[in-house]
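A single protein chain has been omitted; all remaining protein chains appear in their positions.
Coming up: chain A.
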Amino acid sequence: MNQTRQKHLRGGLALGAPLLAGLALAAEATPAASSSATDPLWMVGIKAFLVIFGLLTAFAYMTLIERRLLARIQVRQGPNRVGPGGLLQPLADAIKSIFKEDLVVARADKVVFVLAPMISVTFAVLTFGLIPFGPKDAFFGYDPWVIDLDVGILYVFAVSEIAIYGIFLAGWASNSKYSLLGSLRSSASLISYELALGISLLAPVLLVGSLNLREIVEWQHQNGWLILYMLPAFAIFLLTSMAEAARTPFDLPEAEQELVGGYNTEYSSIKWALFQMAEYIHLITASALIPTLFLGGWRMPGFMEQIPLIGGLFALPYLWMFVKIALFLFFFIWVRGTLFRLRYDQLMVFSWGRLFPLALAWFLISAMVVAFKWPVAVLGWLSLLSLVVFLVYAILTARPKPRPLPRMGAGD
């Protein structure tokens, strides 16, 4: 018994230390060659702390907002008892989950069982720092982002790929066949959608010519929002990031009604909460990334800033980014409230058979436009064409509305 324990300890040390060392080494090396001057390291640390703290608060209140909005969609009240308008509900939930008994399953692999939720949360948090919320020096004289990497989008991919490990180690470490099947199921679907996500982002990167999120936002300020040129890529990115955050049409990982939940069946208390946290942070990050990449980031369109009296309002940092994030969060909740879930085979066919070839085709088209130096407007017209084709298809294949039931009036 003692020997296995030592082995576990060794395993834990072997896994924990390299993360820190690798990150520190990368952090030390990166600022020197970055394209813009950076903040001192202590300021980066403070901003990282603020982002994590902000994300945790945002996650807690996201759960409340989601419950209230879902309730509104279903014409009922959400949680409104704890605190004014239910505002203390997240706090109550947090206190409950902290004081619940934290079980570790007897036959579980102890180290990996504890490690898995940590991996999930850590790598969910790491992406958000890249997203610019304003121009340089907009954060009390410092930059409104945590790190400014010139391989920004690749970093986003890398982090979200590693985040999958959390799910899939959790299922294995629980030492339950059902958890393992659930985790393999969800990690397989996440990996499949990751591919379409990557290919869909190639086209905008090609057009902008940079992987840096800040430069992508700047390009959109100069040339117009990328959604105008890249509508198919936007659509694919929206769908795949919904799948990445395991939201409703694709939320098999946490399908309560399905085969024994999923990877987090054996988890309780704070570890279970960490998985939920990771999922919501993915959601928030996705709804921040979509506007950053396709909807002009923190900026509103240039012509709006030219409006005489209120034009300055449209150039404000932070504000419009938060508005756009809220918009997409609302969209995700709306989708959850109204759509059904895909079956697992449909999920995979949709990813490999539809999204992936479509993303590849659009990438080739935009590569052609960029390579032959055709005007960018060609892509705009093609986007419009794709929208028209999609709408015509949707209208033609729409099912007829079911006939309303005959009214059962008092006279019948």
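Heads up, the rule we're going with is that contacts are C-beta pairs under 8 Å (C-beta built on N, C-alpha and C of every residue); 3 or more make two chains touch, one makes a residue touch a chain; residues count from 1.
We adopt the following convention: contacts and distances are computed from a predicted model.
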Name under which UniProt lists the unshown chain, selected from "NADH-quinone oxidoreductase subunit J", "Carbon-monoxide dehydrogenase large subunit", "Phenylacetate-CoA oxygenase subunit PaaA" or "Ferredoxin-NADP(+) reductase subunit alpha": "NADH-quinone oxidoreductase subunit J"
Residue among A:58, A:180 or A:360 touching the omitted chain: A:180
Omitted-chain contact residue, chosen from A:128, A:145, A:172 or A:219: A:172
Contact with the hidden chain (one of A:92, A:154, A:316 or A:335): A:154
Absent chain, residues of chain A that touch it: 7, 10-11, 14-15, 17-19, 21-26, 28-30, 33, 109, 111-112, 115, 150-151, 154-155, 157-158, 161-162, 164-165, 168-169, 171-172, 180, 184, 187-188, 191, 194, 209-211
